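Only one protein chain is missing from this complex, and each of the others stays in its spot.
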Amino acid sequence: MGDPMKIRTKLEGDVLDVRVLMAHPMETGQRKDGAGNVVPLHFIQTISAQLNGKPVFQADTSQAISRNPVFGFKVKGAKAGDRLSITWTDNKGDKRTDEVTIPTA
Amino acid sequence: MKRFAALLLVATAPAVVPPPAAADDPRAAAVASLQRDFKPRGAVTMNVLVEDGVQAICNRTDDKPPKEIAQRLEQDQLAAIRWPPDGKLLGDWKAGEQIAQSGRGMTWSDPAGSPGGGSCYNCHRIGPQETSFGTIGPSLFQFGRIRGNGADVQRYVFGKIYNAKAYSLCSQMPRFGHVGALSEQQIRDLVALLLDPASPVNK
Amino acid sequence: MTRTLALCAAAALAAAASVPQAVAQSKPPAVERDATTEEFEKFRVVLEADNPAELFEAKGEELWKTARGPKNASLERCDLGLGPGVVKGAYVQLPRYFADTGKVMDAEQRIVHCMVTLQGFDAATLAKQPFSTETRTPDPVAITTFVAGQSRGLKIAPSQAHPQERATYALGREIFFYRAGGYDFSCASCHGEDGKRIRTQQLPNFTRPDEAIRSYQGWPGYRMTGGVMHTLQWRLWDCFRQQRFPEPGYVSDSLTALLTYLAVNSKGQVYKGPGIKR
Partner (left out) sequence: MTEPSRRTALKRTGAVAATAFAAGLLRPAEALADWNRSAFESKTVADALRNLKVASPADTKDIVIRAPDIAENGAVVPIEIQSNLAGTKSIVVLIDKNPFPYAASFDFAQGALPYVALRVKMGETSNVRVVAATADGKFHAAVKEVKVTIGGCGG
């Protein structure tokens, strides 16, 4: 579900710098559409990142996160060839997982 | 919208720039292009693309009209100002602050007949509380404190908001009263915002 | 006239913008920026580093490569000026003259032209709702974003070799300085002086080469308000709205002329790719 994420990684020594862009409307439930109807609450609730299958970074989020969310985090002990996978789930039960392999620097 | 200055244009424009043959007149080509590619929408008609006398002089002189022409046209603009019949120029500064904040009015997305704003903060620093102000125009903070609020100052401020071109022909400031963007009462309220000793502008 | 009044009038005169009609020849002094603008620019770097515009670039690339429309064709035969299918570097050389249409076209205008001629889409339908909303990104917007991204890091280099390209620049310049409408505004009312702001928004002076680039820089732009992707077609459309002008036609020649004026004034500056805007 949803459009693909953009995951960018940069390896500095053994610290992996991760940036992820997600396509999501992050509706606050307060906005009205062109016709004046309230757009229902629709937002990402949880994000989890795994390095080679091991959970490293997890987030619980609210509708206060900006539309088309951007997150950054860092993991020590990573190396080229590691697999990084990121999953989000939203309040409507939608879910999306994308995975990248850390390129050789 | 009143285009009273069209007559003036006939009188003065040839003195500045003789109208060249349409084919090699880049301005005429530009106007023709706009007339072809733009469409009326909402309250905005195609007529607004036709220059009035003031716009024509400013367009033809890069906003630097010869002094004698500028003075003549400024006098004409000044003479066209409709001063409040009761002579009262000072309104309610609180209402004025709301008008100064609003950037609405005269766009194709503004409902016709709805009260517009003065867009004042877009270009001017005014009240001390508002940190989001533009710098196209001079700061008006402490305006009345510096200049007082005597009858002559009130008259100048009312006139300037009503028709800035009456004081500086090619000023970038719209002619709010002249074109009907602000009502007499709205201009009074803005005068109060700048001049009322109780206004935060003068604290 | 009292002394006070005379002073006020003098101040108003001094404040009245003078609009330089000529592009500065020598290197102009750097534009002064206030503290608010400095703070915005500091964090703009942060925002630009990870820009949701990339999500739209990816979408546009997919649209470019996919066979679509009544003719079930992709856009990979579309000539953006560097030959059919060549996208890399095309954006920074637009607007340019195209022999097949006999006129100067800007990027989005040309993309729409390709969608109509190659894919069979209907021009009038594409022009009906050409701008992004919170729930819909029109295809030409995503495709233009993709095409622009393929010129990231390249210098703005629109051609002025063809007489029509020069005529289009001259027309754009006239439109830029033309004061009309209920508020007596021209483009230059806001964009003809150095270091000015509307509210907190810095206004680039498009008559200066080092500032004119800011008309191109950041567009197509991911707009933080609404979180939507917009191109220069939208930017000019909304500028004209605020200029109290009638509504400009989507991908019309008047807009191409204005974009030519801005592009040529930005010549030689490096284009950083799709940006992020307030």
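Each chain gets a letter, A, B and C, in the order it is written, and its residues are counted from 1.
Convention: contacts are C-beta pairs under 8 Å (C-beta built on N, C-alpha and C of every residue); 3 or more make two chains touch, one makes a residue touch a chain.
From a predicted model like this one, the values you see are computed outputs, not experimental measurements.
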Shown chains touched by the chain that is not drawn here: A, B, C
Omitted-chain contact residue, chosen from B:Gln55, B:Ser119 or B:Thr135: B:Ser119
Touch list for subunit C against the chain that is not drawn: 36, 39-40, 42-44, 46-47, 50, 198-201, 224-227, 242, 276, 278
Contacts of subunit B with the absent chain, listed as residue ranges: 101-105, 107, 110, 117, 119, 121-122, 131-132
For subunit A, the residues touching the chain missing from this view: 15, 19, 28, 30, 45-46, 48, 50-51, 53-67, 69-78, 89
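In the analysis below, only the chains that are shown with their structure count from here on.
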By number of C-beta contact pairs, the top two chains: B-C
Geometric centre distance via CA averages, subunit B-subunit A, whole Å: 50
Centre-of-Cα separation between subunit C and subunit B, whole angstrom: 28
Shared-contact residues (touching 2 or more other chains) in subunit C: none
Residues of subunit B whose C-beta touches two or more other chains: none
Partner subunit C, residues of subunit B touching it in the complex: 1, 26-27, 29-31, 33-34, 36-41, 44-46, 48-51, 54-55, 58-59, 62-64, 103, 106-109, 121-123, 131-138, 147-148, 150, 152-153, 155-156, 160, 164-165, 167-168, 170-175, 179, 181
Contact set on subunit C toward subunit A in their complex: 49-52, 54-55, 58-59, 133-135, 222, 224, 226-227
Complex contact set, residues of subunit C against subunit B: 2, 4-5, 7-9, 11-21, 34, 36, 170-171, 173-175, 177-186, 189-190, 193, 195-201, 203, 240-242, 244-249, 252-255, 257
